[in-house]
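Heads up, one of the protein chains got dropped from this complex, but the rest are sitting where they should.
Moving on, here comes subunit A:
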Amino acid sequence: MRLAVYGATSTVLATAVLVSAFQRRPNFYSACVYLAQSNACLMVLANTGIFMTVLLGRIVQTILFGPLRVIELEHLYEKTWYAVTETCLAMTIFRDEFDARFLVMFTTLLFLKIFHWLGADRVEYMEQTAPASPLIFHLRVSVTLGLLNFVDIYIIRYALDDILTRGPNMMVMFAFEFAILATTAMATTGRYILSLIELRIVARADEEVDGWERKGEFMFYLDLVTDFVKLFIYLGFFLLILTVYGLPLHIIRDVYLTMRSFMTRIRDFLRYRQATSQMNSRYPDATEEEVSREPTCIICREEMVVPTSLPDQQSTQPERMRPKKLPCGHVLHFGCLRSWLERQQRCPTCRRPVLESANPSQTQPQQQQQQQQQQQGAPAPGPLPPHNEQAGASNHASGPSQPISHGASDQPPQVMTPEQLYFHPGPQQSQQGQQQQPVSLPPGFQLPQGWAILPLRQFANGLQQIQIRDNVWVTLATVQYVVPLGNGVLGVPPVDPVATFGPPTASAVPTAAPPAPSSSPSQAAETAADAGSSSSPAPTPTTSAPSESPMSANASTLPQESTIDQ
């Protein structure tokens, strides 16, 4: 619609200019001279030229692609900006040679780029869903890809001819741009052919098959080669421009992106190869007992069956249905595992790397920490152990623990039993008669050993308090290791009550905290050490709302001060 209005205006203006020129001047020649010498006329005519070009582009697009999808339009807008700015930067290098031919080449380049993006989007779309009318779709895609390849190569030849006869000029840039485009076009064509082969294989197969198993591998090689060729072309051009003209600003971004993508691909490729090479021997078959513990495959959610030792039964079970055990102990179908390893070389359940040596730095400390805790029977300080993966994933932030200065109380606080524990719904103001609700933990979440859930309330000024026993509320910042969980639930490890909410005398020298009668000395020492490491040695008043803060200097009055009627 906007295009129609723009077109109509342009055409009317251009016609008006032409008609007036021919009426005012006696003959054709002088009319042309007049038009060429008047800037206003030239602008009007140039505007019409732009309109004609856009119109031509739209017509070609309608023929080759039909209506565009929303996502395709979004991609276009996004990429066009980059393309235009980068080419404008490139113009600065060749500013002496700016002429009509440059303009024509530039426009051609822009339109061809757009068609390349559209083509790639279409092929990707085909991989995701089946097109509504396959015949027209495939006709269009194949014609488009053929045309693009042909045009790219033709222009490259033209540009090269020009460079060879007249020495390096701005055609160098166009030869390079079109070489990149040609690479893209060929990669898209390759991808299209791979998809066609997959369709053919699936259509021919008698039984139901799960796509073409080796397609992922071929796609991988294709991408690798494409990236390599692109990198080669970019670097060549970069060096050429650097020697002949100076630093080519406009492609630095592309060179960097291609380089990074190439590196990532190589790294992924090596890891993938390592993880999938000799999959049969690398990952042992799961035993009956292991399968019975974890009977469904986490990827396809279907039952796993252990092939019995009888050879004839084994042959009826396809290889991809065989249960395989990962180093972390989780069991998956062979085929499901392989397709997941194409994406990530980690266990889908616990995210430990499937390659022992792949990423030791990321997992070992955590494991060690867990082992230590198990040995000492001490609760987990700091962030929750991986149990909360599912629960923590429910929002972006699985809350980090908040290291705090520790509170003080002269009475030994009691540890709440799970039956006593309730939570207040989320961040709300404390109200009279607010109901307490039973704890509801997110499904799949297990409270770590030694942790408790305590009621939370929040005041209008942002002060948050949790209830450690009847009518005793402690400001959040004074409690150690508080982890917000879901809807206002707080986890607090009542590790060693004395050390956690220890007496004021102990707080100056945390290690001197008297061990609780229930806990072993080593445990208390560790807790106290934790307290010391993550807190200031002396109890410091909380910054928020001093009047209500239990962290008053006079610790003996703490329970009374922080007692607030409900």
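Going forward, a contact is a pair of C-beta atoms (placed from the backbone, for glycine too) under 8 Å apart; a residue touches a chain by one contact, two chains touch by 3 or more; residues count from 1.
Operating definition for what follows: contacts and distances are computed from a predicted model.
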{"item": "Undisplayed chain, where the name is taken from the UniProt record, one of \"Trafficking protein particle complex subunit\", \"E2 ubiquitin-conjugating enzyme\", \"AP complex subunit beta\" or \"Centromere protein L\"", "value": "\"E2 ubiquitin-conjugating enzyme\""}
{"item": "Sole contact to the chain not displayed, among A:L18, A:M91, A:I163 or A:C300", "value": "A:C300"}
{"item": "Full-complex contact with the absent chain, from A:S38, A:T276 or A:S339", "value": "A:S339"}
{"item": "Options A:A16, A:C32, A:L164 or A:V202, residue touching the unrepresented chain", "value": "A:V202"}
{"item": "Selected from A:G119, A:P248 or A:P348 as touching the chain missing from the view", "value": "A:P348"}
{"item": "Hidden partner chain, residues of subunit A it touches", "value": "127-130, 134, 199, 202-203, 208-211, 298-302, 336, 339-340, 342-344, 346, 348-349, 351, 386, 389-390, 392-398, 425-426, 428, 442-444, 484, 486-488"}
